[in-house]
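A single protein chain has been omitted from the complex, and every remaining protein chain is retained in its original position.
By letter and in written order, the chains are A, B and C; residue numbering begins at 1 in each of them.
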Amino acid sequence: MRFFSDNTATACPEILAAIEQANHGRARAYGDDDWTRRLDAVLGEHFGAPVRAFAVATGTAANSLALATLSPPYGAVFAHHEAHIAVDECGAPGFFSGGAQLELLPGAHGRLDGATVAAALEAHPRSVHNVQPAALSLTQATELGTVYRPAEVAQLAALAHRHGVKVHMDGARFANAVAFLGCHPAELTWRAGVDVLSFGATKNGALTAEAVVFFDAALVRDFELRRKRAGHLLSKSRYVAAQLLAYLESGVWQRNAGRTNTLAQRIGAAAGAALLHPVEANEVFVKLGLARRAALRAAGFEFYDWGAEAAGEARFVVSWDQPEQDVTALCAALARP
Amino acid sequence: MRFFSDNTATACPEILAAIEQANHGRARAYGDDDWTRRLDAVLGEHFGAPVRAFAVATGTAANSLALATLSPPYGAVFAHHEAHIAVDECGAPGFFSGGAQLELLPGAHGRLDGATVAAALEAHPRSVHNVQPAALSLTQATELGTVYRPAEVAQLAALAHRHGVKVHMDGARFANAVAFLGCHPAELTWRAGVDVLSFGATKNGALTAEAVVFFDAALVRDFELRRKRAGHLLSKSRYVAAQLLAYLESGVWQRNAGRTNTLAQRIGAAAGAALLHPVEANEVFVKLGLARRAALRAAGFEFYDWGAEAAGEARFVVSWDQPEQDVTALCAALARP
Amino acid sequence: MRFFSDNTATACPEILAAIEQANHGRARAYGDDDWTRRLDAVLGEHFGAPVRAFAVATGTAANSLALATLSPPYGAVFAHHEAHIAVDECGAPGFFSGGAQLELLPGAHGRLDGATVAAALEAHPRSVHNVQPAALSLTQATELGTVYRPAEVAQLAALAHRHGVKVHMDGARFANAVAFLGCHPAELTWRAGVDVLSFGATKNGALTAEAVVFFDAALVRDFELRRKRAGHLLSKSRYVAAQLLAYLESGVWQRNAGRTNTLAQRIGAAAGAALLHPVEANEVFVKLGLARRAALRAAGFEFYDWGAEAAGEARFVVSWDQPEQDVTALCAALARP
Partner (left out) sequence: MRFFSDNTATACPEILAAIEQANHGRARAYGDDDWTRRLDAVLGEHFGAPVRAFAVATGTAANSLALATLSPPYGAVFAHHEAHIAVDECGAPGFFSGGAQLELLPGAHGRLDGATVAAALEAHPRSVHNVQPAALSLTQATELGTVYRPAEVAQLAALAHRHGVKVHMDGARFANAVAFLGCHPAELTWRAGVDVLSFGATKNGALTAEAVVFFDAALVRDFELRRKRAGHLLSKSRYVAAQLLAYLESGVWQRNAGRTNTLAQRIGAAAGAALLHPVEANEVFVKLGLARRAALRAAGFEFYDWGAEAAGEARFVVSWDQPEQDVTALCAALARP
């Protein structure tokens, strides 16, 4: 029973069907095709605003290309110290930007708060001796399975803009955040001041498809050259575009995220006092102690250890194709003292 | 009737079937799956030697990651002035390596010859004021649709090695070269001294799949960190690995390349005196003059202009799924004076 | 009365005289001259061990070139969060290395301690998703005017080496540390496990001269190519080499550091309870409160504010050419409540 990560999942049938449907006739390469051309319109409709959207194959590419477009080589990118860009991408933001520096901040349950961000932006020196504040990157849902409310995003984005800093959102699990809040995607993005979104689909049912969504066309600037130069412009672009279109138009993005959120909440409820963070997406973090954690593993549950070894913490991630009985079994196991 | 490029093609049925077959059950992410784990063995068997093989999604990624692994930031990469890395990748080798410099050389019909390469390697200064010779990149088949013979590769590789320079082969159309020569893949690669191969599948029937194949495990070094950091480690790695496995194990790689080569040769024969380069792969370059070129286009043939405008040259590329009647029609049109 | 920084100072007479003495006859450029050739021997004698030493014009160049030689683009460099490389070099380590990431650690009085460094090295993940621990950078004397004891350096270096991590020392004020401890330079460097030292001279009396000193010739590797490529190989190398030679051979390096340390200690003693950190080099940090700080400034003392504005902290740095009466006046002012 695998709870390692949502990228252990398969692609969902709607996505595979879309790939098959796109597999007819010859189409011009490098994005000059009917599928890719529809991305702006379909994502725009979805977000309720004109957007420029670009498909890439991985979340690391989406995040790093977005940040390299927002930040010069001497830029500072502010982010939570547990952010994926800080701890899981092998320094990709520094590579893509030519050396931009991450300024990592603390925050309860994986979320940055206004006071911390305000203090960091204000304290950051602006002289020639220092990297210059360029971007604030928010992860939605966060790496600890929590979700920023629209008003929180708006407050942080307003702070950033006041300092001339652009706002990036790492939405590898954006669908889970929307499903949890039941809000319109606009409320979490452009209406709240987000400038660029990494809109993830892979973890939530796609084969391999992410979109970088610019809410301000002026910011696109040299994004396309940077993407090509990084090897992230797919020649047969239609297949990644078709995944993104199907992901949105079939409604699978909401259905999958709703299901995994619900299952994760069952696990969180079963965990009781062991729960470390509110369950607001499809991830559950629990403190089990070493013995209980080992017992769970011996019982056939697969998951990642988390945090310092001695604490005996664990992370469980629910995938869109997770069998319900896996969750039922895990809940039962967690409920046992 | 589209002859733009072989990346306008669909994915072939064997590839799509492999993706579907891989789409069952959860698999650990980032390459720790059964499909990815088989890559070394299957590619190794195919090449008749132990290899380390790594899947990526694009040819630009394959080439640039390979070259950045072979070349330091202050390295010189020798290549034909028409090489894809020089004219079609938006400076990707410089980006991935942190500034390595291309040293572009001439050569008839897109091929480098021993005298030119020897002279360039010998003349290149080795002082601290100069970038240091690091890699020789050969394109097989070349950008002008020609093919290096095994002895030519061996001669060039020996020259490179004599100067402490590693040999990279851009094999975006490697299958076409093998099909043309009827030789064993080993003869064109490790037996001839190639150190790293970008083994293309996308242009020849895959959805999006390329492999970087190291024939010397010691050269792999930090390749995997570079790949991750560049956003080219796919989380759902099984889908790209499955394509590569099917590409080789189904025999589709040879079947498709054989077919496109044959069709291209029909076009070349029809072109007669207009032919600019020997047809040894799936590309045909002809000098038509402006009027005839316009007439062909008006007749419904789609293709890229080539070279200086006034010369009226054109490139025709045959895709694996090219309808035979397209070729028949093109041959008829070309045969008309 | 200027206490801004020790780089507001002039060059001392011994240094200027050395430049003049070097200014005769033509000498081959780029380091192939009699002065540059002596650097290894003179620095080696000074440190009591064979070294490879390279002159550059700035401390940022010395630090970043050293770190880029020790760390790959995907490396992690561990340092104190107040380190010059972290807060005063505009992201230079990331630029020179092609994206290496700083891992900033806390530590009382500007010093890293063994427990913190050990925890950071042990906790740092080693998977492909993470930058790889490459270097530990210690500042000696620290940015807060304190000094590591030889045993502390040795403990930290041993920890680093146990994790395969190299040790860099930012010795912009190395002379002050040696003068404070009264030890042999070897005890603070190679005997304690330091692999590469940025040996500063500019702040302590040179015009513009720093040396990068490798205690292990194998680590030099591509340093010279990196230096040239960064524009830090001076064509008229003799003039920077001559400064370094005079700095060591005239004894000025010890004399100046001894003097500034002594004067700083007088200031520290006068500061009494306002003193924030032990005075072990030529810098004094005091907490004055806003009113008293303003009063000092009004009285003609020039210095930098430090830390958060509300705290009313100040930094005083003594330069080698600081008039003694400046210090006497400052002591008197600080002694007044």
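In this text, a residue touches a chain if its C-beta (ideal position, glycine included) is under 8 Å from a C-beta of that chain, and two chains touch if they have at least 3 such contacts.
Computed from a predicted structure; not experimentally measured.
S.K.: I'm checking contacts with the chain that's been left out. Which of C:V51, C:C90, C:V213 or C:L296 qualifies?
M.R.: Checking the options C:V51, C:C90, C:V213 or C:L296, the one contacting the hidden chain is C:C90.
S.K.: Touching the hidden chain in the complete assembly: which of A:K166, A:K203 or A:R226 does that?
M.R.: Here the residue in touch with the unshown chain is A:R226.
S.K.: Using the document's definition of touch, tell me which of B:L102, B:A257 or B:V317 contacts the absent chain.
M.R.: B:L102
S.K.: So which of C:R229, C:R292 or C:R315 would be touching the chain we can't see?
M.R.: Residue touching the absent chain, from the options given: C:R229.
S.K.: Which candidate, A:P72, A:P150, A:G289 or A:G307, sits in contact with the chain we can't see?
M.R.: Selected residue, touching the omitted chain: A:P72.
S.K.: In the full complex, which bits of chain C touch the chain not displayed? Write them out.
M.R.: Listed in rising order, the touching residues are 2, 4-5, 7-11, 16, 19-20, 23-30, 56-62, 64-65, 89-92, 95-96, 202-203, 207-208, 225, 228-236, 239-240, 319, 321.
S.K.: Suppose we count only contacts with the excluded chain; which residues of chain B make the list?
M.R.: Touch with the absent chain occurs at residues 73-74, 76, 87-91, 94-95, 97-102, 123, 125, 128-131, 308.
S.K.: Residue by residue, what part of chain A touches the chain that was omitted?
M.R.: Residues in contact with the chain left out: 30, 72-74, 98-99, 128-129, 132, 222, 224-229, 233.
The definition used in the following text is that only the chains that are shown with their structure count from here on.
S.K.: Quick check for you: compute each chain's CA centroid and the global CA centroid, then name the chain with the smallest gap between them.
M.R.: Ranked by how close its C-alpha centre lies to the overall one, first comes A.
S.K.: Sort the other chains by how far their Cα centres are from that of chain C and give me the top one.
M.R.: Centre of mass proxy via C-alpha means gives B as farthest from chain C.
S.K.: State, to the nearest whole Å, the distance from the C-alpha centre of chain A to the C-alpha centre of chain B.
M.R.: 34
S.K.: Among the residues of chain A, pick out those that touch two or more other chains and give their numbers.
M.R.: If we look for residues of chain A contacting two or more partner chains, we find 89-91, 95.
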